[in-house]
Each structure stands twice: as C-alpha cells, then as structure tokens.
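As you look at this complex, bear in mind that one protein chain is not there, while each of the others sits in place.
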Amino acid sequence: MSSFWGQYLHLSLFGESHGDGIGAVLDNLPPGQLIDTDEVKAFMRRRAPGQTPWSTARKESDLPQILSGLYRDHTTGTPLSAVIRNQDTHSQDYSNLELVPRPGHADLTGSVRYRGANDPRGGGHFSGRITAPLCFAGAVCKQILARQGIEITGHVKEIAGIQDREIDLARPPVAELRTVAGKAFPVLDDARGQEMIDAVEAARMAQDSVGGIIELVFWGLPAGIGDPMFGGLEPRLASFLYAIPAVKALTFGSGFDAMRRRGSENNDSPQFLGEGDTLHIRNKTNHGGGIDGGISNGMPVILQVGIKPTSSVSLPQDSIDLSTGENTRLVVKGRHDPCIVPRALPVCEAGAAIVLLDSLLTSGLFDFDKTGRDSE
Amino acid sequence: MSSFWGQYLHLSLFGESHGDGIGAVLDNLPPGQLIDTDEVKAFMRRRAPGQTPWSTARKESDLPQILSGLYRDHTTGTPLSAVIRNQDTHSQDYSNLELVPRPGHADLTGSVRYRGANDPRGGGHFSGRITAPLCFAGAVCKQILARQGIEITGHVKEIAGIQDREIDLARPPVAELRTVAGKAFPVLDDARGQEMIDAVEAARMAQDSVGGIIELVFWGLPAGIGDPMFGGLEPRLASFLYAIPAVKALTFGSGFDAMRRRGSENNDSPQFLGEGDTLHIRNKTNHGGGIDGGISNGMPVILQVGIKPTSSVSLPQDSIDLSTGENTRLVVKGRHDPCIVPRALPVCEAGAAIVLLDSLLTSGLFDFDKTGRDSE
Amino acid sequence: MSSFWGQYLHLSLFGESHGDGIGAVLDNLPPGQLIDTDEVKAFMRRRAPGQTPWSTARKESDLPQILSGLYRDHTTGTPLSAVIRNQDTHSQDYSNLELVPRPGHADLTGSVRYRGANDPRGGGHFSGRITAPLCFAGAVCKQILARQGIEITGHVKEIAGIQDREIDLARPPVAELRTVAGKAFPVLDDARGQEMIDAVEAARMAQDSVGGIIELVFWGLPAGIGDPMFGGLEPRLASFLYAIPAVKALTFGSGFDAMRRRGSENNDSPQFLGEGDTLHIRNKTNHGGGIDGGISNGMPVILQVGIKPTSSVSLPQDSIDLSTGENTRLVVKGRHDPCIVPRALPVCEAGAAIVLLDSLLTSGLFDFDKTGRDSE
Partner (left out) sequence: MSSFWGQYLHLSLFGESHGDGIGAVLDNLPPGQLIDTDEVKAFMRRRAPGQTPWSTARKESDLPQILSGLYRDHTTGTPLSAVIRNQDTHSQDYSNLELVPRPGHADLTGSVRYRGANDPRGGGHFSGRITAPLCFAGAVCKQILARQGIEITGHVKEIAGIQDREIDLARPPVAELRTVAGKAFPVLDDARGQEMIDAVEAARMAQDSVGGIIELVFWGLPAGIGDPMFGGLEPRLASFLYAIPAVKALTFGSGFDAMRRRGSENNDSPQFLGEGDTLHIRNKTNHGGGIDGGISNGMPVILQVGIKPTSSVSLPQDSIDLSTGENTRLVVKGRHDPCIVPRALPVCEAGAAIVLLDSLLTSGLFDFDKTGRDSE
C-alpha cells in the first residue's frame, strides 16, 4: 500500500506539490493498445487548475511527459511512466505551515507519521496535485476500457446541498450522462449547475469553501467481474476512491436509502427480457448498484463519492503553534479552490478506470485482440 | 485480493456454507502474545446464529479448532490457523437455487464468475458464515491491540430507520460504549433498542427483513498511524469492511453531513490543552472522524457502516428459472435472519481490529514487549 | 511474504510439526477443474515419510482432508483448503532442543526471530512436514497444468557426489523422465540409483547424512510465459524453490558451466524447422534452460536445485546450552532421513507446478475451457 495500488495492473504515484516533479508508473498494461495522447491531455484538462473562476489561480500546464511504455503510439506492455514538472510554485506561501498546521489537512498528521521529515510545502505528497498523474493513468485505462465496451460517466450530484437531477438507478440517462464531461459545469441539469456555481462563488467571497457529492455510472461491464470478499468490486473501488484526498464517504447503488427499505423492496429481481437467454437478463430495479456479492451483475454500476469542503480557507482559523506551544490563529495563504468537487469528478473517473481495468484483467475476460491498431 | 487480505499481517479466509469446514489463517502476528481463548469464544458468540429471536434458527456451536500458531496459549508468530466444522446444514433447502437465483444474492453473479462451478449450497463461499472465522481472527487481534492501548467499540446506530442516541464525535461516551458489547441488544439507548427489536419482529412476521447502520469508535490509536494515498486508514478500512457481505455504504466522521458544511465549519482545529506539548493536542471538533490525510490524528476514529436488509426473505419474489428460460416466482426456504445488523456489529469490529493491527505493525510503533506474559 | 505466496494464484501454508494439524489454502484456482483426489494422494505418497529404508521411521498417513473449494470433484474457484492431522508425534524427543539448538537448523534463528515464542517441537513451522500440504497444492496444480499441455518431470541428478546420467539440455529424454516418478528410486540410471542408495545407507550406518541435487524439466510451456525483471520465470521459481527447507543452490540450464563458456558458444540460436512458421522455432542448444529475459522460449525449461545434507544427524555435535551459557555436545534424537533428496523431488515438482500455474494465469494464455469435465 502507501502510494502504490493494484492486484495485476500496478500503479505507483510519486511527487510532492512543490518538488521538482510528480508522476505515475503503470505496469502490466495490456500490450499493443493504441493511446491517443491528445485525448489523454483533454481528459487531464478537466482536472487542471486555473481554468475556471471556482478553481485555484495556480497555473500549471500539467502536461505529462511520457518517458516509457509507449512506442509508436501503442503501449509496449512494459511500465508506462509519465512525469509532470512543477512550475508555478509559490513555496513561500507555505512557510508558516511547518509550525502552524492547517486544520483539516495532513500538515500535523503527516509530520507525526514522518517524524517531521516530510516535505511540508503545499502539503507535499498529500497535495491534491498528485491526482494529476493519477488522471494521466486513468485516462490511458479509459481508452483501453472503451475498446472492451466499458464506459465511465459521472456528474456532480450535489454541491453545498444543491442537488442535480436524480437519476433512475435502473435506467440511468446514458445519452445525457455522456454530455456531462464536455460541459463547463459537469451536471445533468444546467440550472441546478448555475445554482451550484453561485454557491461556490458565495463561499469564495466569504473566504470559505463548500463540498459535495459525485456520482459515477459505469456502462458495459459484463456480469461476472469481481471476486468474493476482499476482491469484490466494492472493496476494490473503495480501496482506490478513498485514497483520493477529501473523500470521506462512499456508497453504492441507493446507498443509505437501502438501509431503510425492507428486503422485499430492496432486492433487485432478475428478469428475462423475453429471449430466454442469460445474455438478456435485466434486473427490475438497481438498488444494489449493479453489484451482488462483490461481482457485477450486468446492470449499470453506480456509486456516490462524498467530497468534503476544501480544508484550505482564507478565513482565520484556530490552530496551534508548534514552536511556541501556544494556541494561535492561522490565516492560510496560497491559492485554493473554494470547491474541488468539479475537478474531483475526473479524478474519481480516473480511479474507477484503473480499478475496472485491473478487475477485468484478473477476470480472464479481457480481450487482448481489441487494440485499436489499424491492422485489427 | 479475493479471500486474502493484508499488507504485513495477512489473512486468508476459506470455506463454503455447506462444505466440510470453514476457517482462517492469520500470518505474521507478533510472537509471544498471550491469547485468552475463552475471550475469543465469547467474542465469537456475539456473531453466532441461533441465539436470539431475530437471528436464524440454524444452530452452530461455531467454535474454532486452532490447528497451529498457538503454543502454550501464546502466539508463535508463525501462521495461526483455525477451522470450524459445518454441522447443522440443510442443503436440500437450497436445491432450487442453482436454477432460480435469489434476488440480492450472489447466486447468479457467482455462477457467472465461476462458470457454474461454484458451490451453490447456502450461498457457498459468499455466505455470511465465512464471517465466523473472520471473527476468530479479529478476536485475536483485538486482544493484541488492547495491550497497545487500542480499543474498538461500536453500536447499532440505526435499524429500520429507528436511530440510537447520537454520539458527540469529539467526545464519544466511552464508558457507555464499552457496555454495548455485553447487552442483549447492542445499542446505547435501550428504549430505542426495544423499538428496533419490535421493528425486526414485525419484519419477521411479515416474512420480510430490515437493514440498518453500525457505528464504530476506535480509542487510543496514536497519531501518525496510516500512510498517504492507498495506505490511508480510510482506504485500508474500506478495503476490508466492504468485503463483509451486505455492506453497501461506508462513511467517516460526520459522513455526508460534512459535504453540506462550509470548510470553516467542517475543519477540525487542533488545540493545545494547556501543557504546551504535542502529546496534549486535541481537536475542538471531530468531523473528520480522527483521520486527516489518511493518518490518525489522535482523536477517536469514528465510522459508519450501512448494512442492507437481509436479501433472503420468505415472501415470494420475482426471479428467473435458468432451466426453462422463463421468469418465475421464488420462495426462499432455509433459515434466515430478519435483520443481520446486530450480528454484523462484531464482524465489523473484527474487521477493524485486523486492519488496525496491520496498520500499527507497518507503522513501526507496535511495542513487541507488551505480550501479556507473566514475565513481562 | 512469510508463509504465503503468489501474484494471482495465492497459497497460504500453515502448521507446526507437532501441533494439531498442518494445511494449505489455495485461492484463485480456475473454476470447474476436475481433480482426481486419488491421483493427488498418489503424488503425496512420493513425499510421505516411513516408506523406504532411507526415510524417517515416522509414520504419517499424511492424507489431506479437503474442507472447501472442491464440489462434486471440481474446483469451485473459491479457496481450496486441506488439513492434515499430525498423528505420530514424539514430542519428548525434542525436549532438549529449546535449550541446545541443533546445528544447521532454525532452532536458534527461529527462537531469536520469534523472541522465544515459536513452537520448538520438531522444528515447529520450520519443519519439512509443512511440505506435505505444499505437495497437496502442487498436485492439484499439476493436474490443471496437464490439461494445458504442461508437464513437470524431474530426477535425482546427484547424491553424495554420485551422478545420474546427464541429460541433453536441448533434447531431454522425455519418455525416460516420465518413468522416474514411478520408480522406487527416482533416477534415470538405476545402477547409479543403487550406488546412491548404498551411499545413503552408508551414511545412515555412520549416523550421518548426505545431500544432493535435483533436476527438473518442464515440458509444453508455450513461449511468452513470464515477465521482465521481478516477474521473470527465474525470480518467480527461485522465490518459491528457495522456500523449501534445505535448498541452498539453484541454477538454470547449464548453470555455472555457462559462466565458463564464451558468449558465442553459450547463446542458444533459434532456428526454423523448415516450416517457416514461428510455431516451429527451436533453439539449436538450450544452455539458457528455456528462458530468455525471464520469459519462456518454447524449449524445455530446465533447472537444478541443491539440497544440503540433512541437518539432523545422530552423531554427537558441538552446540551451546542456552540455559547454562556453556558450550556442549548435542545428540539429536528423533527420527530423521539420512537423505531427503528423493523425498524433496516431488516437493520441488509441486512448487514448480504452483509457480507455473500462477505464471500461466497471469499471462492471459490459460484456456479456461479445458476443465476435464465430461461435458467438454
């Protein structure tokens, strides 16, 4: 564990917010897969800072330099690695944080864990910046999954208590969900999206921040992906999504609502669709979010991720001064998003893509012949 | 993954509901630890079936036979293994489930995953029975953790929408929480407990089932346990707790409530308690559930686990007949709990104990001299 | 690590020589594989003690009881587990070893490692007895590999300096090697085998022991199995074979002879066999033992395992008395093989079978449809 993940597909993330560079290594990718690097960059731009009023003013091109694992635009199968240089660092903004830890951050816990040796500038390795190479890795996996017929969509389900249109779990609106990634604000209902933007702006004006909920929907995952117990899709997805900074809640399907239903209402009954063929089974409902016993059942897989409000706020906060041993007030400088939920959406999608590709590769159902090469 | 778990401490679970036996292997335990097997059995009885009106009538002594790893009542440090024989199996109750899968179960997904070769009797390896050896392993870890000053408590927070008394996250009622394990119904507020029992009984009379929420509180975990990213306490705990059958939701600290607060309200500010010593830091609030950046901050660690209503209900349900290719109605025979939440509480505690011991062992902070031996 | 192994296929071994039982858990086996348990037992008998003049007098039926993972004679795909009860234990023979460690054993190192808490009886978890469940696991994997066209053969290459007939690495005698497992003494040249038996008997009469070398040959492994670096067949096989007690040397192909050749002599040149088809490539020589860059090249894979002379000898030996702090003389009681090489042969074959099946499963080349079921 720590900053590597994976059963078969293997991801290593490295870097600190204000160090020389951050990056990712992705090992055991299927070989010969065509990768469109423009599409990778387009995906990464959805996470990149400095692009919208509600994100940090830090400008980072955040374009990855691929060092290995891609040859003539196809995966070699040997480790794919990419590095992103840190450019627009204002380390002096953080000079007080070694002594006065920011509430809600890892400044204090990271220092205790690493005996005071961790890089404190900008949160160091705990910074949300490490999600940039994570998005690189996820973008590559997404392209490979797409050829297997698996698609990952998502939307901002809630910000500051304002909810996007609710989706029908058994019949999510696939066409609409596909449009979300291309929108300026990633919701289904743009009017609600505008309300969210206004709430973010209000928080920003108040030198404060807001949180929210992301909902992901996976399409085309065949039945039979996942394993019992610790190899189930829920524990695998949770082991990754909970590693994303600011995630504090994760639910599947109808989430806590399920706990208030009776079993007869909550159970998802399979039904033949007339053809008398297991390939044409569909559940009447989808409260379980497409997963039974840790294994995909062929329905859309649906989950919700809770993102806490950004910890870095400009309002003065109570903290402690480790040099004096006195309680003190802290004013956090630096540039911070009043709401990271929209930028966290592609990060969650990327994480899900990595988990699903790993699960598919260990299922024996991955089709290695679908490479996207001309010669196919 | 699959049915093994762990970074340093390593757990393998095996067995099928109606096979010859189920069991656990726990490797890399610290050596020389005194284990009170009566206490282990007492812990396991909290999960055992057939003891209360609201649990299945299946009677299983469920007493583990320890085959290795314990010598003169102390851990050897080499693999600890225990086997539980299956006794009171009524396999004929399940004879129709190979062809007509139970909604909400792994009958269909397990069959697809294992190409029809899995043991379908009683859910096979997907059965909740596999949590018996899990509780054995957790009970051993709990005793070892206790000597390190780490304690795991919990209560049924909600069943069928009826809520137990809410706890103050920053100051959970430790004395009261300690009494919960010994109660006939594991809640803080016994009157609410009686309402829950009534709701379970009503569901049972209606041949139906109800779900609920479990809340765990960990005490004494020192600051600095956990790692960044995938090694964080949240992803590690989630990778285990989501492996427990029927878990569909997991939140930390104040859960989804945090997503509706502003950052300035949600951040937990550290404060010196007058002594000017980092050993005496306390957060004013505990919305983060004792974890910042994946690492414990010294506050009680608090999380909530959502348990869906038991899938097996006696009410007739829609399903499919794989032999005829026709939709059909299924009546589930066999003996099933109308509510598994009270029995799931020790299972969640056991899982948490295993995760915390693994995290402590990989932190470099485990004190190997605290063994409980007389000679200490 | 410790007593579990595997990338995809996962093995846990447990037990102590004089404890209640020993066993194995094998997770992630391909489902639906027909397993002939009589054949498993026949394989295990090749390792079982008490059968030949040159093995220990300890009688153990060593028959495994399968607890899970096999349903109607086919693997379920969920964990396969088996337990072997310890029966004929003479623990009192070992009563002096806690204080006077046997030279060449883990008595002293195990005690230091486990802070004196390990089970010292008969070597505890360090005993060669733990190879009985290892053989169970390997016997199962061997049957599955056979259906994929992969076969593991071997012979005793040397005992006490007496060598069996040398094999041609490029054209090992497959028919003869297949007969070895059925022989009373597992060599190619029975006359040499008789010399080895005599040497073992001479050592036994002298209250001493002898060591030797095992050679394994794997047939039918397709080209392309294995990964670069740590995933290579050599490191994977070595990580397993070096875990077998008494193994102190391991070489591939022509071993140290290769280091005395020039590159032009040592390189194995691929050649078409006339058909102009990559399926009909054959190397002219096989000094590399069928592996280039960690990956199988389609030639027979060949390796040699050095087994040191049995550490337990009845001759008095120098040791120390930990209770007095004085040097002393030790007479090892108990029943011990004067030569374990013949019994180590099936153990090495079993280990190789587990490694090859894991490597095949992670290669994407395993054919899940070859199950041995009637319906195939």
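So that you can tell them apart, the chains are marked A, B and C in the order they are listed, and the count of residues begins at 1 in each.
Everything below uses one rule, namely that a residue touches a chain if its C-beta (ideal position, glycine included) is under 8 Å from a C-beta of that chain, and two chains touch if they have at least 3 such contacts.
This structure is a prediction, so every number in the text was calculated from the model and none was measured.
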> Which residue, C:154, C:212, C:300 or C:346, contacts the hidden chain when the whole complex is considered?
Replying inline: C:212
> Given the contact definition stated above, which residue among A:69, A:128, A:154 or A:270 touches the chain not shown here?
Replying inline: A:69
>> Out of C:66, C:84, C:117 or C:247, which residue would touch the omitted chain in the full complex?
In response: C:247
>> Under the stated touch rule, tell me which residues of chain C contact the chain that is not displayed.
In response: 1-5, 7, 13, 101-106, 108-110, 112-113, 125-126, 130, 158, 160-161, 203, 206, 208-213, 223-232, 234-236, 238-243, 245, 247-253, 255-256, 258-264, 266-272, 276-278, 281, 283-284, 288-289, 291-297, 306-313, 315, 317-320, 322, 324-327, 363
>> If the hidden chain were put back, which residues of chain A would touch it?
In response: 2-4, 10, 12-16, 19-23, 25, 27-28, 31-33, 65-69, 71, 74-81, 83, 113-119, 124-125, 368, 371
> If the missing chain were put back, which residues of chain B would it touch?
Replying inline: 7-8, 28, 30, 78, 227-228, 362, 364, 366, 368
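The definition used in the following text is that only the chains that are shown with their structure count from here on.
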> Which chain's C-alpha centroid is most distant from that of chain C?
Replying inline: A
> Which integer distance in Å separates the CA centroid of chain A from that of chain C?
Replying inline: 45
> What are the residues of chain C that contact at least two other chains?
Replying inline: 28, 78, 368
